[in-house]
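The structure under discussion is supplied below as structure tokens; questions concerning it will follow.
Certain chains of the assembly are absent from this excerpt, and the rest are unmoved.
For reference, chains read A and B in written order, and residue numbers begin at 1 within each chain.
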Amino acid sequence: MIVEVSVVPVGTGETSVSSYVRAAVQVIEETDLEYQVNSMGTCIQGEWDEIFSTLKAVHDELAKMGCNRIVTTVKVDDRRDKFGSMDAKVAALEERL
Amino acid sequence: MIVEVSVVPVGTGETSVSSYVRAAVQVIEETDLEYQVNSMGTCIQGEWDEIFSTLKAVHDELAKMGCNRIVTTVKVDDRRDKFGSMDAKVAALEERL
């Protein structure tokens, strides 16, 4: 399964959110999940339970940093007929562009 | 916490996805979670673990119906300073429009 996640801390008074996004990526880094950061989110490859318990840990970490409200967008690509890795998906696109 | 979820079955050959969306809503209906259906998704109010285990059950149900690929968008509004219900959020908007 591949998931893309993007967190937005609300009400922090800071237009830059990179310290929070770094903290979020750090939580993901401490798992065994494969992930890839892009300019609008982070793609994560793994199984449902581990991914969503990690995202819960991300929210808890941002709350600890003082965020009173976290708005997160998650997009799930759950393919059951075959395993499609993050790299394979990008390669499938690029080979014929 | 309030979450909005929207599921898109991919590769079913059907332009209408309402039978799948109905099955998804049925899975949510069988929990104790409060939810509200709109024309682009379903808003659910509850706690992280129950919401995401329910969404996993939704994916499993659609897979049982024959979906080989399910693309789901989840938006999480996790407010920690106070509890904001779905109804209160809409009421806060409407009272001054």
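Criterion: a contact is a pair of C-beta atoms (placed from the backbone, for glycine too) under 8 Å apart; a residue touches a chain by one contact, two chains touch by 3 or more.
Source: prediction; values computed, not measured.
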item	value
Homomeric complex, total chain copies (2 given)	4
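One rule holds for everything that comes next: only the chains that are shown with their structure count from here on.
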item	value
Chain A and chain B, separation of their C-alpha mean positions in angstrom	19
Interface residues, chain A side, partner chain B - complex	48-49, 52, 56, 59, 63, 67-81
